[in-house]
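This part shows chain A:
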Amino acid sequence: MISVNTREQPWREGLNVQSLLDEMGFIFRHIIVRINGEYVPEEAYAARLIADGDDVQVLHLIAGG
Partner candidate 1 sequence: MGKILKQIRYTPAKIERGYSNKSLYINVGDLRIEEKEVTDFMKEKFVGGKGFDLWYLWNAVTPETRWDSPENEIVMSVGPLGGITQYSGAGKTLVCAISPLTGIPIDSNAGGYFGPLLKFAGWDALELQGKAEKDLIIFIDGNEGLISIEEGEEYPEDSHLLAEELTTRFAGSEEDKVHVSVVSSGSAAKHVLMGMLNFSFYDPRRKTVRFKQAARGGLGTIMRDKRIKALVVKFKGIKPNLNNPADIATLNRIGVKYHKEMHDLDEKQNGMRKIGTANTILVMNKYDLLPTRNFQTGGDPDAVKVSPEVFITQYLTQGLHDGCWYGCTMSCAKAADHFKLLTGPYAGQCVTVDGPEYECVAGLGSNLGIFDPQAILEQNFYCDTYGIDLISYATTVAFIMECYQRGQISQEDMGGLDLCFGNAAASLELLHQMSRGEGFGPLAGLGIRRLKKEFVERFGADPRLLEDIGMENKGLEYSEYLHKESLAQQGGFALTNKGPQHDEAWLIFMDMVNNQIPTFEDKAYALFYYPMFRTWFGLCGLCKLPWNDIVPADNYKTETPAKVPEHVQNYVDIFGAVTGKIIDKDELIRQSERVYNFQRVFNLRMGSGLRKHDKAPYRSLGPVTAEEYLSRQERYDKQLRELQGLDPEAMSLDEKIAATRAWREKQFELLTDAVYKRRGWTHNGVPKPEHLKEIGMDLPMLLEVVEKHL
Partner candidate 2 sequence: MKILTHKQEICTGCRACELACSQAFFRTDDRLKSSIRINNNFNTFHAIMCTQCGECINMCTANAIYRDKNGVVRIDRKLCVGCLGCVGFCSELSMFYSDDLLVPFKCVACGICVKACPEDALEILVSQSKGD
């Protein structure tokens, strides 16, 4: 299991940041991704693998009207 924004999510071998975003429906572009506190830049989303037990933060910076 991993946690995404402190909520438990199932994990599988080969899960990367981009596929996690796709599966969770996180389409909003203006986000900050951190894995175990470490910032992951947008260019690395497809390449960066997520390990079992990782703590993933996907902060949406959406301003609201």
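The working rule: contacts are C-beta pairs under 8 Å (C-beta built on N, C-alpha and C of every residue); 3 or more make two chains touch, one makes a residue touch a chain; residues count from 1.
The candidates were selected such that all candidates are chains of the complex that A comes from, given by their letters.
Not measured: the values here are computed from a predicted model.
One candidate from 1 or 2 touches chain A in this complex, that being 1.
Every residue of chain A that touches candidate 1 in the complex is listed here, in rising order: 5-7, 25-30, 32, 39, 57-65.
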